[in-house]
Every structure is written in structure tokens, then in C-alpha cells.
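For this view, one protein chain was removed and the others were kept in their places.
Per-chain residue numbering starts at 1, and chain names A and B are given in the order in which the chains are listed.
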Amino acid sequence: MYRIAKANLNALYAAIAASKELYLPVRSAGKTNFAAWTEGAEVDLDTLKTVRSPKDAFFPQSENLYTCDRTDGKISITPEALQEKPFVVFGMKACDVRGVAVLDKVFLSEPVDSYYAARREKGIIVSLACSRPAVSCFCQTFGIDCAAPEGDVATWMAGEYLYWLPQSEKGEALTAELAALLEETDDAAVAEEKASIAAICDRLPLKGLSLENWGAAAADKNFDSPLWEQLYKPCLACGTCTFVCPTCQCYDIKDYSTGTGVQRFRCWDSCMYSDFTMMAHGNNRTSQLQRFRQRFMHKLAYFPANNDGMFSCVGCGRCVDKCPSHLNIVKVIKAFGKEGV
Amino acid sequence: MQELIHRAKSLLESGEVSRVLGWKKGENVFDVEPAFFATAEELENFVYNGFCGANLSKYMIEASTWEGKTLVFLKPCDTYSFNQLCKEHRIDREKAYIIGVGCKGKLKAEKLGAENILDVQGAGYPDCSDTLKVTTLYGEQEVAYKDAMLERCHVCKGKEHQVYDELIGESVDTCDADRFAEVAKIEAMSPEEKFAFFQAELSKCIRCNACRNVCPACSCRKCIFDSTKFDSNQKANTTSFEEKMFHIIRAFHVAGRCTDCGECSRVCPQGIPLHLFNRKFIKDINNLYGEYQAGVDIDAKAPLTSFRTDDAEPGVGRG
Partner (left out) sequence: MSEPMHECKYNPGFMRDTLIPQVALITDIRTETPDVKTFRVERPEGGKLFEHLPGQCAMVCVPGVGEAMFSITSSPTNKLYQEFSIKRCGVLTEHLHSMQAGDQILVRGPYGNNFPVEGELKGKNLLFIAGGIALAPLRSVINYVLDNRENYGDIDILYGSRSADDLVQRKEIEEVWSKVPGVKVHLTIDREQEGWDGHVGFVPSYLKELAFDTNRTAILCGPPIMIKFCLQGLKEMGFAMEQVYTTLELRMKCGVGKCGRCNIGTKYVCKDGPVFRFDQVDELPNEY
């Protein structure tokens, strides 16, 4: 266990940024989101949840795949360079770190997505324990401990210090690079902080949220439930829930005209959007009920069925906080839990 | 609130309406959701309190296509949107039974520290109090009701319902600011300052389309931004220009029809003050063509869709 005085964090950021890209929560125009660190950036480690999840660091909202040029009718393709520079994502919460594990299941399964794989290889996750979990948090439901986050390095804020614990080879290497700024210490303060977090977690209103009636077995039995008809009605068909979600991974592939050629890029897409499954000759999900059902069935039934029981939700609660109609996955989980099917 | 439930039940029972469109209790005091109620039993979950900011008018577009009348509860500001949608022939007045509900200002949970709220006392209706007692995970706090209100309530257009079948409940005037003050402040900025301001705000946009989808003026069956024949149905900000383009074009599309209901700013997950675009248009329309408030008079000629020989021609001078 190491520590660094909070007052010295700026020096830590500068040291990391000297050789790597550094992404961390930055407050700008009244909201905190992960952004590249620059000298003078308003780093905000107190806001529990960034509006967007840090999944951007590995799976950006928009990224070029290749550029396509046409000369004399001949097409040539130049693939976008893969991530080469190492980077650090600092301040990821336990739920968001698990979110990356969910994305891994998708992008690192065969055939491997090389754009994502390169970022995973070059990316170093420095997680941060949640000192003040919120009412909308339910990571416990997915077996996540926000007091002991996964990641290459785990950190805790306690008193005047940030405590630092490498947890992987990458984490050890980063720690060695920053040795001049970190001092060794015992884990008494962290143990105390963990106990304090655990005490708060015990009081969270969503503690004990049960996934009974969900999981692989729900893939068949929940599909035709009349509950969907009641649940989807207020849905505005916007993409807020999908775009703030750390595990939503649906994407679209599109073209952007550069004038002389075409940039083919991919960008986040939302299963809530009306044209998501539309083809020239038809659409298999024409109603918002179907699209709404797809999102939750995917997270809570289809994904676990295809991934050894792992849910595609980490209980970060962003959708709970942000849905304009206050619909959310908790209401869906509970509706099925209560009434069975 | 019991009065509203009681009235809804009796209208359902008598068969006058086939369903009720209102607000439903959520998991927490503040996460009220818009909902349709079909039975007296379901109405037990009906709620009307300070957190019922959602404007239900837009849901009437779909409800207008269903059999029978829908009882819809509308706050004073919601009725402007309802009228405007009637004017645009998007909803059918005959399919609605409107109960105008009193309003004492609506709250923004975020201003109370939404993520930690366990309970809020004093936000009920009709007996809301000047001070909210907020119980959070990390202790109690008291917040003046006014300090937790939505921006739009501070510049309220008035507590008179523009359309209704009956009225229930008293309102309280919450207006304590000039509706165009913020716009004037931006107008006074230098071009560089303006650009920096909007750049900072709009670069937060995640293109979730919540503003568009909640907007009662955005009622096109198919939005231009969803057209696959057009480069703009791109869900991401491919360039820093595009995010601005989306919001500015949207503001142009709703100009003259926007009632300033404030839903766009209420739902934006990134807290972008989108209402400022619309309000700029309203301010300019007022200045150029005379005072006009969309949603007041269904039969009034709208300034941007009517022509007079003495119309102002901005940039050209009076014609």
C-alpha cells in the first residue's frame, strides 16, 4: 500500500501525463465527465458518478475505422492506426471497472475487435473506491464491492491522502514509474475507509435488489409477459439510458464524406431508436414496446445466457438518475421479481 | 391529490373517459413517471406533487389515436403545449378530458442532491411548504422550496390554464425573474464569448435525443435527423460542428411553435440550457412581429407562418 497527499495530486497527474495520456473526471460547464487531463483542468474526484461512463476510453462514442479514397475509379483503404500510446484512466469506480469486463466479453471474444483490443492493451485502469455511494446505486446486486474496486491500481480517498494499491502487473509498473511521488504505508486507513463504505452500503435503499426471475432462464419465459405493455408506456424512445450506460455496446457504422473520400466510422447506437433494426425491406422491431423489451432482455437475460451468467448491468444507477421519464432497469427488475411471470 | 384521484375514479367509473393520463409514484419520492391508468385500482399509485414536472401533452398524440377519451392532467404551462399541438392537428381536443391542476412550482431533484435523497417532506400537493425537509443518506437538510425549483418556474408564464374542462387546486405565483434576462446576458457577450459559452455547453451533448423526444413541438412523424437519406442521422458528434448543428437546426424547426415549456432543459442529462435557444427566438419574434405566445390562442395567426406587407425583414430593415 502506498499513499500520496491529496495536495500533491496535481504532481501525480503531471507525472502520469508526462509519458501517457491521462483521462480522469473533469468538471466543465457544470457537469463532470471523463476528459483528458490538461494543466489547470478542474479535476473532480468528489462527484460520485460522471454523466457519461468512462467506457469512452476503450469504446469511444465515435471512432474512425478506415479512410477510403477513390482515384480514377480505384478504391484504396487506409485503416485507422490502432492505439499505440499507453494511457491511464484514473478514478474509475468499481461498477465502471466491471463494465469494462462486460465490454471485454463482447469485443475480445472471437473474432477480436482490434480497435478495442489495442486500447485494452494500452489502457491502465486506476480505480477509486466510492466514499459516498448514492441512493441509485445497486452494484451489490451484481456482486461488486465499491469499497474494493478491481483495476490495475485501486485507490481510496481517506483523510488528507489518496491511498494507492497496485493490483496487476500493469499496476505495479505504473507504481514503479511514480515511485518518487508515492510513499509506502500500512493499510489501516484503507481498512477504516472500507468499513465506513460498507456501513453506508448497508443502508442503501436498493440493497437486496434481487435478480430472481432474471438470468439465462428468463430468456424464454419473460419475453411474452404482459408486464412489458405496462412498463414501456412512458418511454420517450430517447437514448439517454444507453448512452450513459457503462455496458451498452451497440454500435452503428457510418460514412462521413471528407470531400475526396469517405471516412468510415463507428459510433454508439441505441436499441431504443426507431431505425435501429430498420432495413430497406422491413423492420423486425416496429414498436417501442419491442425496443424497450429488447434492451432489458438483453441486459438481464440474453447476455447472461450467452456469457456464463454474467449480467450486462453493473448497477451504476446512471439510467436511474437520468431517464427523463424516470423509467429504469430497477423498476423492470422489480416488476418481474414481484409478480413472477 | 386525493381530490384528483377521486375525480379520476368517478370519470372512469361513469365511462366518460376510458383512461387517465397522469403521474405515477416511483421508487423514490422524486422519480415520478408519466403513466396511463386504466382502472380505479391502478389509480392508487397516482401521484401529484412538486416532482411532477413532466409535461403530459405530448403523450396525447398517441392517446388521440385510441378509442375513447383520455383524462389528462395538465399544469398551467402544459396547457400551452396542448393548445399548440391542437393547432398543429397533432392531437384531437375531442379525445381529451382536461383537468387543469394547480401548480406551486415544480422541483428539480438535482438541486436537492438527488443522488442521495431518501425522502423529501414538504413537496406534496396541495400542502407543499416553503421549506423542504430533505433526508439524505448523509444527513438531513432544509432547502427553501424556491431554491429547488426548475428554472422555468422562476420565469413562469402565469398560472392560468389556457385550455381545460375543469380546474382543481390552487396555484402559487412563482415568477421571480425576467424570462429574457439570460438571453439578454448572452446577447451582450462578444462573439468570442458567445462561441466559448455555447461550445462549452454543447460539447457535453451525447446526442441522446431526449430534448427532441420530450419536446411537444418536435412531433414530426419522422424527424429529419432520423432520415437515412441524409448524413445527419449520425448518432455521434463526428465533428464539433455537428452537435451545434443539431441543436441550432432543432431550435429553428420549433421557432414560433415552441411554447417555452422548458422540458428540453429539464430532461437533458448533461444539463445543457437548451431553452436559451428557443427563448432567443421568442424574444426576437416578440421584438420583430409583436408579442406572441405560442399555445395561447389556437386560432391566432402565428408570426412565422403568416405574411403582412408591413412585416419586419431583419437585416433589411422595416419593409
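Heads up, the rule we're going with is that contacts are C-beta pairs under 8 Å (C-beta built on N, C-alpha and C of every residue); 3 or more make two chains touch, one makes a residue touch a chain.
Predicted model only: the values in this text are computed from it and were never measured.
**Q** Write down which of A:Asp46, A:Glu160, A:Glu192 or A:Asp220 is the residue touching the left-out chain.
**A** Answer from the full complex: A:Asp220 touches the omitted chain.
**Q** With the full complex in mind, choose from A:Arg27, A:Arg285 or A:Lys334 the residue touching the hidden chain.
**A** Spelled out, the listed residue whose C-beta touches the missing chain is A:Arg285.
**Q** Could you tell which one of A:Cys250, A:Leu300, A:Cys313 or A:Val330 touches the chain left off the display?
**A** A:Cys250
**Q** Would you write out the residues of chain A that touch the absent chain, in ascending order?
**A** 65-66, 68, 70, 73-79, 82, 106-107, 109-115, 117-118, 219-220, 223-224, 249-253, 255, 257, 261-262, 264, 266, 269, 271, 276-281, 283-285, 290, 294, 297-298, 301-302, 305-306
By our rule, only the chains that are shown with their structure count from here on.
**Q** What whole-number Å value describes the gap between the mean CA coordinates of chain A and chain B?
**A** The mean C-alpha positions of chain A and chain B differ by 30 Å.
**Q** For the complex, which residues does chain B have touching chain A?
**A** 26-28, 31-36, 54, 59, 114-118, 136-138, 200-201, 203-204, 206-210, 212-214, 226, 228, 231, 233-238, 266-267, 269-272
**Q** What residues of chain A sit close enough to touch chain B in their complex?
**A** The contact residues of chain A facing chain B are 28-31, 33, 48-49, 51-52, 61-62, 132-136, 200, 203-205, 233-234, 236-240, 242-244, 252, 254-257, 265, 267-270, 273-275, 278, 317, 320-322, 324-328, 330-331, 334.
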